[in-house]
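Missing here is one protein chain; the remaining ones are kept as they sit in the complex.
== subunit A ==
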Amino acid sequence: MSFPLLTATAALPAVGAIATAAVPAAKRTAAKWLALLFSLATLVLAITVLVRFDPDGDRYQLTESHAWIADFGVRYELGVDGIGVALIALTALLIPFIILAGWHDADPLETGSKRWRPTQGFFALILAVEAMVIISFEATDVFLFYIFFEAMLIPMYFLIGGFGDHAHEHGEKAAATQRSYAAVKFLLYNLVGGLIMLAAVIGLYVVAGSFSLTEIAAARASGSLDMATSTERWLFLGFFFAFAVKAPLWPLHTWLPNAMQESTAPVAVLITAVVDKVGTFAMLRFCLQLFPEASKWATPAILVLALISIIYGALLAVGQRDIKRLVAYASISHFGFIIMGIFAMTSQGQSGATLYMVNHGISTAALMLVAGFLISRRGSRLIADYGGVQKVAPVLAGTFLIGGLATLSLPGLAPFVSEFLVLVGTFTRYPVIGIIATFGIVLAALYTLVLYQRTMTGPVKPAVAKMPDLRVRELVVVAPLVVLLIFLGVYPKPVTQIIDPAVQQTMSDVHKKDPQPEVEAAK
């Protein structure tokens, strides 16, 4: 038996979580370093996965399969396709930055507040989330996926509810109340989504008699497993609902602004750049493969919802007073693009959507983490409290601008490529929707540039005047992200060549071919 690389990649952060949690209370700094070490080791494993993965090889590679709960027909089955590899790499890449950025977020407050902020717990929870996210990207057994899809909520819940900025206009107590509200809202939305998916998971087993994605997909493709149209549609809706809550898609998005606003910036990045990706990833992997016909049936409705997400998220972002809330609504708009790309059912659209997941992860991480550094300096999340920061802290302002420009998909930065692909892919099949979606980009320019203008330019506000520029630790976090944004903007091929074969296979699952370009004959 070969070395179980996928299991190791998921298990290492889990071991790290336990080890970090076990560090004695006084050795706070040691716990941080330990967590960072484990996240870096996981990154090494993830890179190994990336290297060992052969884009032109089998669909699922590095597979592992063991008996687990025979009574439920559940097997411990892992395997990655190009999409999974890309997202595992993204996750493993972002976690060290998240840990570094949150280095002091869970430190005890020396004076005043007696709040209980165990540092060890904070970093252990981040690693636990990483482990669960990675195994969700690897699972090819529906039940196995479901278990970690749901279990992930618990550490996330404690991260949101237990740790927050102590920046709040109404003081510490109000902050705690709002944080707890946000955590509960997050949990309830996702739990309800998950439980509805549970009904569909059970239904799938009753219909298919197996949980193995590869088996069911093969049986569907060969026609040996026939589902009644209505059954397939109900099951599809059950799965899609859970993923749409997680992604989040309008109108199931309202937990995200609360959760991102109340949590610390690194946790906000963890939510939107890492955990939410599981939702869009699962749409590609489970909805399309298991229920191809129902996916096609639902496409028009989903595209309209995605379109609403794009425009609505962008419009609300324009109107926000709170920096983190603004980024949250911007993310909702971006998730609209990703879902639109997935369900446009063209290879450009799906490649673009997968690339978008990666790029959105990096660009949001850059923007949000810099925003977090900014907020921690001034102690306020309100846009109106800032002004003229670029004169005081030029490096901070500069990186913030690059993150912002990436968010609005400036050509030359990574998100541009993916957004362009999604729009092209959508336009070839659904021109009207593609055209309307383009307005999302215009609005993105508006909210990003207005945000920059209000916070960074203009006269220097007194409260900002003594603001220090980025420290070394913060630079270590931001610089690689910025470099990646530029690199992937100019040369996205390393990612696309991994993704493309997987996208082609998904396309063939749903029996869709790209529409052929029509050339009008010259008269």
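Quick notes on this one:
Following the convention adopted for this analysis, a contact is a pair of C-beta atoms (placed from the backbone, for glycine too) under 8 Å apart; a residue touches a chain by one contact, two chains touch by 3 or more; residues count from 1.
Keep this in mind: contacts and distances are computed from a predicted model.
Between the names "Na(+)/H(+) antiporter subunit A", "Phosphate transport system permease protein PstA", "NADH-quinone oxidoreductase subunit N" or "Sarcosine oxidase subunit gamma", the one given in UniProt for the chain missing from this structure view is "NADH-quinone oxidoreductase subunit N".
The chain not shown here is touched by just one of A:A22, A:V206 or A:A465, and that residue is A:V206.
Considering the full assembly, A:F158 is the residue among A:F158, A:F243, A:F291 or A:Y356 that touches the omitted chain.
For the options A:K32, A:R179 or A:H360, the residue in contact with the chain missing from this view is A:R179. Screening A:I18, A:L195, A:A301 or A:A465 against the full complex identifies A:L195 as the residue touching the chain left out.
Considering the complete assembly, subunit A touches the hidden chain via residues 67-72, 116, 118, 146-148, 150-151, 153-154, 157-158, 161-162, 173, 176, 179-180, 183-184, 187-188, 191-192, 195-196, 198-199, 202-203, 205-206.
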